[in-house]
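Here it is, the structure in full.
Only a single protein chain was left out; the remaining protein chains are all shown in position.
Take a look at chain A:
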Amino acid sequence: MTLFLEQMLNGVQFGVMLFLLAAGLTLIFGIMGVINLAHGSIYMIGAYAGTWVAAETGSFWLGIPAALAAAAVTGAAIEFLVVRRLYGRDHLDQVLATFALILIFNQTITILFGRQPLFVSMPDVLGGSVELLPGLVYPVYRIAIIAVGLLVALGLYLLINKTRIGMLVRAGSTNREMVRALGVDIRLLYTLVFGLGALLAGLAGFMAGPILAVQVGMGEQILITTFVVVVIGGVGSIRGAFFASLILGVVDTGLRAYLPGLLRQVMVGPEADALGAGISSMGIYLLMAIVLLIRPKGLFIRNS
């Protein structure tokens, strides 16, 4: 039972991490209609900037503003210099341009930091693990990630549902032309949304530093899963991204944890392990396919 609880916590933690990335991506995609492949690069830049500042100053906490600032500035620069020219173009042009950005950022980071992954230190407060329940030992850092992720989700909920900007964002994701026709400065709104998305990606990157490898190309690894979240949750829906992230995190973790064991009941060990690993790595894509069949617009978009 404790093992099951631990696995569920693992799923939630993975989901929360995905949410930080997916929130920005779904907003950018939903409101501006731009497919931003460079979102993963912003995640990487957040990780590098934060980790580097933390290592140079010796303070983990100083890394947080550095990561956020670097990510937001990069995000705004991408929007201003590249993406702004692509709103009217079709998705293929956007994919090409933002894919080029991935290559440019990866190479720039290689020139600046070299190809070796960076060393990341963690403050003592967040190191180690605590016993949540008898027998359930869980790393403090992962609990912190869950807490930060839930706080961000709450903050976004309030921002989107209770403020004027949030109202514009919601309106923009439903009917862009109408918002523009009503005289809203859509350009400013776009830059803001892009910056906000980048900020969240940078935060995710920095938080991922101590548990993952801070290395060139780290963004592309997680980008595909993030797109799956966006598709399942419904393009443009923050609420959808939140629940889809959690579902995906829990499903992925659950499959990895339990599928090989279940298969071993009906077939020989090594084959069950290999097949289990194979199916569980397909799991999230199967889930996406099923969702697309039943609700093509995503789980949390009302079909109109």
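The rule we apply is simple: a residue touches a chain if its C-beta (ideal position, glycine included) is under 8 Å from a C-beta of that chain, and two chains touch if they have at least 3 such contacts; residues count from 1.
Note that in this section contacts and distances are computed from a predicted model.
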The chain missing from this complex carries, among "NADH-quinone oxidoreductase subunit J", "Carbon-phosphorus lyase complex subunit PhnI", "3-methyl-2-oxobutanoate dehydrogenase (2-methylpropanoyl-transferring)" or "ABC transporter substrate-binding protein", the UniProt name "ABC transporter substrate-binding protein"
Touch as defined at the start, partner being the missing chain; which of A:Val169, A:Met207, A:Ile222 or A:Ile301 qualifies? A:Ile222
Checked against the full complex, the residue among A:Gly88, A:Pro134, A:Gly183 or A:Pro270 that touches the missing chain is A:Pro270
Extract the touching residues of chain A with respect to the undisplayed chain. 3, 6-7, 10-11, 13-14, 17, 106, 110, 114-121, 127-129, 137, 139, 141-142, 208, 210-218, 221-222, 253-254, 256-257, 260, 269-270, 273-274, 276-278, 281
